[in-house]
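Omission of a single protein chain aside, the complex is shown with its protein chains in their original locations.
Should a chain be cited, it is by its letter among A, B and C, assigned in written order, with residues numbered from 1 in that chain.
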Amino acid sequence: MIIVLKPNISKKQEVAILKEIRKRGYKPHVMRGVSRIVIGAIGDELTHQSLETLGTVFPQIVESVMPIQKRYKLVSREAHPQSSTVKVREHLLGGKKFHVMAGPCSVESEKQLLQTAEAVKAAGATILRGGAFKPRTSPYEFQGLGEKGLKLLAKARKATGLAIITELLSEAHASMVADYTDIIQIGARNAQNFQLLIAAAKTGKPILLKRGLSMKIEEWLLAGEYVLANENCNLMFCERGIRTFETYTRNTLDLSAVPIIKKESHFPIVVDPSQGAGRADLVRAMCKGAIAMGADALLIEVHPNPAEAWSDGTQQVSLEVFAELMQELRPLILASGRE
Amino acid sequence: MIIVLKPNISKKQEVAILKEIRKRGYKPHVMRGVSRIVIGAIGDELTHQSLETLGTVFPQIVESVMPIQKRYKLVSREAHPQSSTVKVREHLLGGKKFHVMAGPCSVESEKQLLQTAEAVKAAGATILRGGAFKPRTSPYEFQGLGEKGLKLLAKARKATGLAIITELLSEAHASMVADYTDIIQIGARNAQNFQLLIAAAKTGKPILLKRGLSMKIEEWLLAGEYVLANENCNLMFCERGIRTFETYTRNTLDLSAVPIIKKESHFPIVVDPSQGAGRADLVRAMCKGAIAMGADALLIEVHPNPAEAWSDGTQQVSLEVFAELMQELRPLILASGRE
Amino acid sequence: MIIVLKPNISKKQEVAILKEIRKRGYKPHVMRGVSRIVIGAIGDELTHQSLETLGTVFPQIVESVMPIQKRYKLVSREAHPQSSTVKVREHLLGGKKFHVMAGPCSVESEKQLLQTAEAVKAAGATILRGGAFKPRTSPYEFQGLGEKGLKLLAKARKATGLAIITELLSEAHASMVADYTDIIQIGARNAQNFQLLIAAAKTGKPILLKRGLSMKIEEWLLAGEYVLANENCNLMFCERGIRTFETYTRNTLDLSAVPIIKKESHFPIVVDPSQGAGRADLVRAMCKGAIAMGADALLIEVHPNPAEAWSDGTQQVSLEVFAELMQELRPLILASGRE
Partner (left out) sequence: MIIVLKPNISKKQEVAILKEIRKRGYKPHVMRGVSRIVIGAIGDELTHQSLETLGTVFPQIVESVMPIQKRYKLVSREAHPQSSTVKVREHLLGGKKFHVMAGPCSVESEKQLLQTAEAVKAAGATILRGGAFKPRTSPYEFQGLGEKGLKLLAKARKATGLAIITELLSEAHASMVADYTDIIQIGARNAQNFQLLIAAAKTGKPILLKRGLSMKIEEWLLAGEYVLANENCNLMFCERGIRTFETYTRNTLDLSAVPIIKKESHFPIVVDPSQGAGRADLVRAMCKGAIAMGADALLIEVHPNPAEAWSDGTQQVSLEVFAELMQELRPLILASGRE
């Protein structure tokens, strides 16, 4: 911790603050600067009592308190310099091979799901996405088929060999969802629902952690730390757009998160251009940007008939568009040194 | 729904889009404008299939689709022009009397809680706040005393007669928390954790719904709609700051939410200046602004010794400061026509 | 400056960085912490070469560089603990008396302006606002009457005795605008147009500096520093709403800026609730909040017939509404210890 004092502090005030710092278990180190005194407090910020309240207790003396240590540990590349991969059935995410997860926003029917699964597999996807439990802004919107949807996903896996990813919405469903799925998705609205993160982590299944709508990178990494601290090291981050003032798109896809997560963490980073833009017409360009910037996988919403989708039709692409898109992305994936 | 077509649409394209609108159960109404055709689609947007996907299905024809109806119903003042009050033990929130909820960020010990409870009661507060389950950004931070904290809150209620508010973090704890508390608080990070909202609503207890960090007013009202749709009409909204680019304060308290909630909804609005600023030195001014703008109650973090608080010490005020603050707010409350 | 090194730095790397810090004129002060070394670099950050590039030059060694000193000086309360007042004709802004500046968004005609001026004076305003040069998002919108508008403002001053405030848009107009007006307004879009700030400052006239749409408090204070550094100490800050994700209002009025500016600076703070909300129906509550939180003055858009205003009709209040509003604010102004 660095404690910056106000200008013109008396000797007595200085002594008082030094005493308090020592009392909290830190060793103070005084630097007398040009206009003010700065104190370095040496001690582990993660285990000692915080010094952040010094400003509240000594408002006449302390200007500001600045932490030095990063708050995330297990998730950080500092702690684990090599990149980690996550095994999902026979696939390795975060390795040399680039993966595409694709499927409908919501599982609606056997026909819809199987048709989509076969089409996305034929186009080159390896993982099938589909929502069985849907977090909807309004209670009057379609909330998903629930366990029936999970059963359909399992059926589609059996029919096509695709692995499965689906969202977990409730702690109460954690073991049930884990029984069916290969990857548990934690959605943006639940990115800081720590009880859900813990419940998901405890299933041992790979976790795809979407970024919250206004989540700072540090908070996202710390939410990932919840997964690791609960003894699950199969973690993937997924950028899906942040909330800004722009109204042209539903969210603003923050592709700079890709190199930042790669730099700060050792876990794979996935990009969801469908949620990220909320507009099917921008998905193509977003996919290209994500690949070029180093993403490990894409998560794309695909529907046999977006016009009749029960949720988020505006951001889903048709089976034909998806097949074309996959063709178009291939050279770029190769040019980025991936397979 | 209003469907705006692109300029220079052919007769054939117009016919196609009209057919689709009728197919989805709406009655189209064509307006030929100066530069383009606009279609009004008449039908209940809350029950019919959405037309929002028209832009995806007919990208060559449709420029944009705009909804007309408000998505919230039960929560809206349109549906219920009189203001609603919420009964919490012998108190009525949202009525003529202005209420102050005060207490520590976290319940830490019997001594800390009782001392605070007595002091805030003496200063004029009617409701005691205290966190037993704490949502913390990092898994390494203090997570609350759990049920032990709830028991201490109940003890403090017995000792002082104050009503109690505490946060619910997990669906699994809903009935336990409801057994102890008078108001269930849903925190900002869980404001769109719909499963938690439903579990909380079903206990029948009054719900204080904090605004999410980047929640639009409409989304907040819709989250409240989840409470009402689950047959609990004891709802209060609580503004606690939104996330912006500013770094001087932890959040930006959006006091304009007070008159907007009053205008759009019939439920009480509470303001939390402690979370809203994240700085004890700004709490005073924030309280005054909230009262002047028409808030029904305040939620203030108070601690006997903020310097040693186990969480969020920088934003808690001391017992002495709280007592002074209450004195200072009194004339303003009266000047605002409250008691 | 505080320089945080990466963990596990070699002795040789440490020597290299210390040498560089000395070379730039700072005295390094080494603190060996639990997990890493932190260096305090003692020297005046405002006059020495910055150390911020150390991270770029020594990416293997340096984790981060943190400035300690505040970048603003003349504008800061630290430099000038007493509050400053600004003299505008016979009025003193920032003193005991609360002021209201009111008038139309745009000056449209002699009749419109004089009618408004007389009405706002009768209601208690002391300063007349009116735009002669209008910054408009689109080139096809009304751009103001220009010098003709200035002449009408001068006429209204003569007729009513009200002081005048109007916006300066172009360096080229600085001396002309200064010839007519009593206060020069710098609009939100030009808040970091430093050439305009310098030109305005050099006229010697009082400057009302609106906050930019996404301006941090520190940047706003530094923009004010441009005025002071050009030898004009008649400065007022004006909060007028920031840009957030919310779409219900045009901007989000950030009333917390009032106590923050009061704390960090010695100059008066004015609040513009008309721009701040962009909705006439919220102006009333915004005014009350601003007064309660300690603002020195209000800037309110008033028009004899908002429906026919040539610009921003939705946020202007009518003469009748303004008169009522002033009545309603009076007790609150008194309760806040103002006149």
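One rule holds in what follows: contacts are C-beta pairs under 8 Å (C-beta built on N, C-alpha and C of every residue); 3 or more make two chains touch, one makes a residue touch a chain.
Just so you know, these numbers come straight off a predicted model, no measurement behind them.
In the full assembly, the chain not pictured is in contact with A, B, C, by the touch criterion defined above.
Of A:I17, A:I37, A:L152 or A:I291, it is A:I291 that touches the chain left out of the display. Residue A:V258 is the one among A:V258, A:A280 or A:L319 that touches the chain not shown. Although one chain is not drawn, its touching partners on chain B can still be listed: residues 2, 4, 6-7, 29, 31-36, 38, 40, 42-44, 66, 68-69, 78, 214, 243-245, 247. Against the chain not shown here, chain C presents residues 20, 46, 49-50, 52-57, 59, 71-72, 135-140, 169-172, 189-190, 192-196, 213-214, 219, 222-223, 225-226, 229-230, 243, 280-281, 306-309, 313-314, 316. For chain A, the residues touching the absent chain in the complete assembly are 214, 216-218, 242, 244-249, 252-256, 258-260, 263, 276-277, 281-282, 284-286, 288-294, 331-332, 335-336.
As a working rule, only the chains that are shown with their structure count from here on.
Comparing mean CA positions across the assembly, the chain most remote from chain C is A. Chain A and chain C have centres, each the mean of its CA atoms, that are 37 Å apart. Averaged Cα coordinates give chain B a centre that lies 30 Å from the centre of chain C. Shown for chain A are the residues that touch two or more other chains, namely 214, 243.
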